[in-house]
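One protein chain is absent from this view; the other protein chains keep their places.
Now for chain A:
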Amino acid sequence: MNLNYSDEQNMLREQVLKFCETNYDFIDREKILDSDSGYNEENWKQFAELGWLAVPFKEDNGGFNFGPIELTVLFEEFGKALVVEPYLSSVVMSGTILEASNIPEKSEIIEKIISGEHQVSVAYAEPNVGYNFLDCNTTLSKDADGFSLNGSKSLVLNGGNANKFIVLATHDNAPALALVEADVEGLSIQSFKTLDGQTCGELTFENVSVSSESILALGDEAKLLFNKMLDVSILCISAEAVGAMTSSYMKTVQYTKEREQFSQPISNFQVLQHRMVDMFIETELTKSLMIKATLQLDSDDPEASKTISALKVQVGKAGRLVGQHAVQLHGGMGVSNEMSIGHYLKRFTAIDSMFGNTQHHINKYQS
């Protein structure tokens, strides 16, 4: 066993850290949140130049063929600065599915993702099925010239900006994954801001034609692929949560050392010290499960999915505790939108709600 990051992985971490330090202070981030697209195009270009958009893709498609470890390194650093660029949706979620598919367009699309030219989002959630994503009501049915899509998809991350969508639908009572262009006839998109300052879209499909060459996977293959995508995505947002927890407790320690009440730093009060210790402990425990899950996914361990559920539960629990304590210890400043600390709480709340919340994964873990 070796639980050390390689030099290369540490270099990647340094690189992301440096980028965030120069480009991602609170004010930079506020500007991005206020923009219509909800992300910064210059940043995205830089992600491409730095090679980050190529991280998980295979070498023959122009990628670096890096695995879950590198992804978690990236996401942990993203989490510290609360990066909002659509890396999860366009690179991780779409990338996982595209990489495993065999459609003719595959290398061209991946190249465009890597170069930053195109963004692709996965449309998996729906209004009425909760976290049982695979039981979806959107249908992919066969017609004379290929297939046709009908139904609606919700909460599509970066949905307002994506050039293409990978849509989860039901075909012959089984799951299917199909690729469609954002500007295809019959597709309408409405974009919303999310609670944590990102964006998501509602997609409605009315007889949208899909050629058979755009079918990414069908039946069991689609199911396996989709579940794999969920596992990797959960791992990434968990790593992000670990980064956000680390920043939250460190910022809180800093703040309580500087804030004086009753003629002394409030960090002198033991009740607050213990709270911060609890925040630290939860962060470390989360990091442990995160690393375990990363290594299991990396080695295709059959237990990986179960650990991913355990991790998601821990992230939910710890995120709530760390986020709430951080706000509480900042007093009024904690609930001010002008301080970063409340934005971490919002991100923890969003992360808990995505891909199955704490309760969903407790049930899954038990089953």
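Criterion: contacts are C-beta pairs under 8 Å (C-beta built on N, C-alpha and C of every residue); 3 or more make two chains touch, one makes a residue touch a chain; residues count from 1.
The rule is simple: contacts and distances are computed from a predicted model.
Undergrad: Unshown chain, UniProt name, "FAD-dependent oxidoreductase", "Zn-ribbon domain-containing OB-fold protein", "Acyl-CoA dehydrogenase, central domain protein" or "Polyketide antibiotic transporter"?
TA: The chain we cannot see is recorded in UniProt as "Acyl-CoA dehydrogenase, central domain protein".
Undergrad: Please pick, from A:I32, A:L155 or A:L230, the residue that touches the omitted chain in the full complex.
TA: Answer from the full complex: A:L155 touches the omitted chain.
Undergrad: Based on the whole complex, identify which of A:Y5, A:Y131, A:F280 or A:Y365 touches the chain you can't see.
TA: A:Y131
Undergrad: Which one touches the absent chain: A:T194, A:S209 or A:N227?
TA: Going through A:T194, A:S209 or A:N227 one by one, A:T194 is the residue touching the chain not shown.
Undergrad: If the missing chain were put back, which residues of chain A would it touch?
TA: Contact residues on chain A toward the absent chain are 125-128, 130-131, 152, 154-155, 190, 192-195, 200, 202, 260-263, 266, 269, 271-272, 320, 324, 327-328, 331-332, 334-338, 342-343, 345-346, 349-350, 353-354, 357-360, 362-363.
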